[in-house]
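Removed: one protein chain of the complex. Kept in place: all other protein chains.
Moving on to chain A:
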Amino acid sequence: MLKYIARRLVILIPELWIITVIVFTLLQLSPGDFLDQYRLDPSVSKETLKAMEREYGLDKPAVVQYFYWLGKVVRFDFGQSFYYRRPVASLIYERLLGTLVLSLYSFVLSWIIGVVLGVVSALKKYTLTDKILTVVAFSGLAVPGFFLALLLLYMAAKTGWFPIGGMYSPENTKMDVWNAFKDIFLRLQLPAFTLTFGGFAGLMRYMRGSLLDVLNEDYVEFARAKGMPERVVIYKHALRNAINPLVTMFGYSLAGLLSGAVITETIFSWPGLGRLTYQALLQKDYYVVMASTVIGTILLVLGNLVGDILLAAVDPRIRYE
């Protein structure tokens, strides 16, 4: 098992390298670069432009730029942001907290709600409860996140129940601990609801389908034929087998923790990593995009690895040699 984990981590290195090459190539191939906005500005002189090109290293060929960046990254230096004129690492670190607060909160909510409602809906198959839950779940899958976010914004503006825009109110620093917490918590609700509503639905349908499959298995039937109480049949025999596909999904969804909320963060102007990356992409702030790509890739690979390890832990049929 340890050997397996080590091998997976070693594979991560070439994976990362290939992905950075692809992303960097794509960035270079798309027309324009960061300085285009200055080039269009008549008040910026040719000399200043040249100086900026040299400062950012944009005058060199793409291949050279890439290896220059790579050389710094292996020393854990993610370079400078063109736009913010600050080290990328500190920029990302600052946004990490905002993203984690939002995504972990909605992640936990989605999983709890999704799994619980999925089980309920499977056990109450074809009843009114199941049908209502199904309608809710399909709405969650069908309504685009941005549309729901806009609806919520409209509602918040009309009712004034929830403060919106950003993570803190401007007075946050002057508040006492309790009020500061309440401020963040209230601001968190709408973006978290947007993410949760879109996230739990899929999980719920997965859980429902998986549990229904297992409930049809003969060993569940046999447990009933033994005379076991329905509770034991469901929790001991059925649910433990039904959870497998969700464990795999759990691994995958870990990867989305840092970058899965771009649209929601943008609409609610939440100071998160997704929004930072999105803006950087538009402005061709190369190194910010590259850094968040690297983080995303690492998370994806680690998430899958965590999923695989969990799966092996819960299912005796899976052993990695």
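What we mean here is this: contacts are C-beta pairs under 8 Å (C-beta built on N, C-alpha and C of every residue); 3 or more make two chains touch, one makes a residue touch a chain; residues count from 1.
By definition in this document, contacts and distances are computed from a predicted model.
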From "ATP-binding cassette domain-containing protein", "Tryptophan synthase beta chain", "Peptide/nickel transport system permease protein" or "Cell division protein FtsX", the hidden chain's UniProt protein name: "ATP-binding cassette domain-containing protein"
Of A:Gln65, A:Thr196 or A:Asn241, the residue in touch with the unshown chain: A:Asn241
Of A:Leu2, A:Leu29, A:Val74 or A:Leu128, the residue in touch with the unshown chain: A:Leu128
Sole contact to the chain not displayed, among A:Trp161, A:Phe185, A:Tyr219 or A:Tyr252: A:Tyr219
Absent-chain interface as seen on chain A, which is shown: 128, 131, 217-219, 221-229, 237, 240-241, 315-317
